[in-house]
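One protein chain omitted, others in place.
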Amino acid sequence: MEQLFSDYTLRMVALGSAVLGIVSGGLGTYAVLRGQSLLGDAISHAALPGIAIAFLLTGGKTPLALMIGAALAGWLATLWIMSVTGTTRIKYDSMLALTLSVFFGIGLVLLTYIRQRAGAAQAGLDTFLFGQASSLVRRDVVTMAVPGGAALLLMALFWKELKLLAFDPEFGRTLGLPMRRVDLFLTALLVVAIVIGLQTVGVVLMSAMIVAPAAAGRQWTDTLWKMVLLSAGFGAAAGVTGAVLSSTGTGLPTGPLIVLCMGVIMVLSLLFAPNRGLAARHLRARRSTGRFQLETVLLDLYALGMQHNDPLRPHPRGAVQAMRAKEVPVDRLLDRLEKDGLVRRAASGWALTDAGLRNVETLKEERT
Amino acid sequence: MTQGEMEIQLLAVVVAAACALPGTFLVLRKMAMMSDAISHAILPGIVIAFFLTHNLNSPLLILAAAATGVLTVMLVELLMSTRLVREDAAIGLTFPVLFSIGIILIARFAGDVHLDTDAVLLGEPAFAPFDRLIVGGRDIGPRALYIMSAVGLANVAFITLFYKELKIATFDAGLAAALGFGPVLIHYGLMTFVSITAVAAFDAVGSILVVAMMVAPSAAAYLLTDRLRDMILLSVALGAASAVGGFQMARLFDVSIAGAMATASGLVFLAVWLGAPRYGILAGRQRRIRQKWEFAETMLAIHLFNHEGLPEADIEHRIGHLEEHLSWERDFARRVVRRAQSNGLVQRTNDEDEDDLLALTPQGRKAASEAIENL
Partner (left out) sequence: MNIRVSDPAAIEVRDLTVAYRDKPVLWDIDLTVPSGVLMAVVGPNGAGKTTFVKALLDLLKISAGRIRFFGSPYEACRQDIAYVPQRGSVDWDFPTSVLDVVMMGRYGQLGWIRRPGRRERERAREALRRVGMEDFAHRQIRQLSGGQQQRVFLARALVQDARIYLMDEPLQGVDAVTERAIIDLLRELRERGRTLLVVHHDLQTVTEYFDHVMLLNVRRIASGPVDEAFTPDNLRLAYGGRIAFLRSADAAGPSDAIAP
């Protein structure tokens, strides 16, 4: 931690990863909610030819030019996906896989073309494949933060339009809002988020930065703006943690570590988030089985009593147990019911109290 | 062409064919992205098996990768079964995490052994001829060619043996379950073969080309035929054509072979998308134009038929009125009337009058009532 403040390189890497986490986490929320989690993967792969062409055109490695190239290619890929799925029977998933592999292939062709023309001068281009967070410098961080911040600002400005797009686009159209254009606009924002992350985590891992923070954030809240904030926060936390962890040893690449941290946050969220989390769900289920067993014992006592036309008649413990499987902990349940004042100990065993009988009446109604 | 080039092309064709077989079913089952997920997620399996054997050619690698592939599918289904994330998010979460583990393992422990991430992702078919299979002191060809052929044959065997089951599970999972075909088993079986194919191919062509070869030819074939058997055969053929075309392109421009093959498969798809006789966009556009006219003629006939003999017929049957009531442009309305006239569906009472009454011919009346019947 101390290092984080003293080491310039580490500070830049951590800062860059945090920026990436915030932007991709925030905008990824919409991709996940709209069922477009894998679109990010397609866009990030599709960016490669754009980077190569921008390199060929500008002849050098100006981060901004490469980013614009990447963004244009990613954007084109999305349009191509939309237009093929809109005009033929090819399904969305096929188009995603096809587009990402074909665009990536075109990118490879262009990269090898550059390699044989420009020789070693293009060394930096390969970093886009796997990302090279450890090489981030101040200029890179600024080039990430400015478009990323702008994208987040635009998202905040068009908050209600984007929410409507994600929730009920058809209704939005009947209100007179041009939802198709809003869709293209949101895709453009997503492209920005992806492009600024390519240099840090690379083409393959970028999709995790889009999906994981939002999927984790979703578990903790049922409010859209809280979900956006949470997933931005998760993205930033994973970014910084991954950066710091990778500085603790050699051979610890930053991008994969960030993704692993994100994976851990994801798993923890699925398990322990209140309400939705699996642990909470399990507890709820157990509590309701417990209550169900208590109610069953009450009803059993009642049924036994009714055999003698006296619902309040006491019965020995063994008779109650005989009504149920051995595994049902009748003793514990009777103790608990006694504590609640629903049954009482009598000389010849257990009997319903008046309160218990009233309870039985309502239960009988519920269960029919 | 040198012997090495021949061998590379042959290998590429075999890879394309082996990928297209399971690829067809991925495309039809709307699981094309699983090819991307599996081809990345098998990395840690490969790495761990490699650490154990120190041999990239060990069959253990294929087994480990297949197991990792199935593990990926299980993880995705486990995530989905929580009902906390959707399928696409579950896929998008699982494979990058597994891929990350693979990369970290390589970076941390592999050092400069021959196993780097570049090779996994990109592949380089050009190196394939250097690794020969020597049997009894005799060089019988590139090792990759034999491995790929074996995998290809295994795919053929799987699809031939379980053709009926795969077909039913693909088009009607519920029916398959009712018939006792176990769609889940079929699902995992298919995913196992996807994994085996991906790992066998990655060494030669890289994981991205695996995705391209699994999806692009099959998607193109999907636009060319409605029959499953034809679609499988077509995707094998289109994949092979992309492989050869891509190789030639790569040789011409001296660029990445794997990249050029993926590009070629994209170009093949583009060509099919534009020009497919039934499902292509050009054919679609032409059909729509034709339909528009036929449709308009029938509509005119039905319109006249519906109002025939009623008091309002005097108004409804005027050409000028069509503009108002069918929202037809004046020119369009006139052209429809002219076409309907030449097809013998309607006749005009007075050819000189611009706005005269239209009447159905007996043939037109028959056409209209048939059209109504067919609704």
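Think of it as A and B in the order they're written, each chain with its own count starting at 1.
Criterion: a contact is a pair of C-beta atoms (placed from the backbone, for glycine too) under 8 Å apart; a residue touches a chain by one contact, two chains touch by 3 or more.
Worth saying up front: this structure is predicted, and the values here are computed from it rather than measured.
Visitor: With respect to the chain omitted from the figure, which of A:7, A:161, A:183 or A:338 is a touching residue?
Guide: A:161
Visitor: Considering the whole complex, which of B:172, B:324 or B:370 touches the chain not shown?
Guide: Result: among the candidates, B:324 touches the missing chain.
Visitor: Which of B:276, B:302 or B:337 touches the chain that is not shown?
Guide: Answering carefully, the residue with contact to the hidden chain is B:302.
Visitor: Among B:291, B:349 or B:363, exactly one should touch the missing chain; which is it?
Guide: Of these options, the touching residue for the absent chain is B:291.
Visitor: Just the residue numbers, please: which parts of chain A touch the chain that's not shown?
Guide: On the side of chain A, residues 33, 157-161, 163-164, 166-168, 170-177, 218, 221-224, 226-227 touch the unshown chain.
Visitor: Take the complete complex as the reference. Which residues in chain B touch the chain that isn't displayed?
Guide: Residue positions of chain B that touch the missing chain: 291-292, 295-296, 299, 302-303, 306, 312, 315-316, 324-328, 372, 375.
We adopt the following convention: only the chains that are shown with their structure count from here on.
Visitor: Taking each chain's centre as its mean C-alpha position, how far apart are chain A and chain B in Å?
Guide: Here the centre of chain B sits 28 Å away from the centre of chain A.
Visitor: For the complex, which residues does chain A have touching chain B?
Guide: Of all residues in chain A, those touching chain B are 32, 35-38, 40-41, 45, 84, 87-91, 93-98, 100-113, 116, 126, 129-130, 204-205, 207-208, 210-212, 214-215, 218-219, 251-253, 255-257, 259-260, 262-263, 266, 270, 276, 278.
Visitor: Taking the complex as given, what residues does chain B use to touch chain A?
Guide: Within the complex, chain B touches chain A at residues 27, 30-33, 35-36, 40, 79, 82, 84-86, 88-89, 91-93, 96-97, 99-101, 103-104, 107-109, 117-118, 121-122, 208-209, 211-212, 214-216, 218-219, 222-223, 249-250, 253-256, 258-263, 265-266, 269, 273, 279-281, 284.
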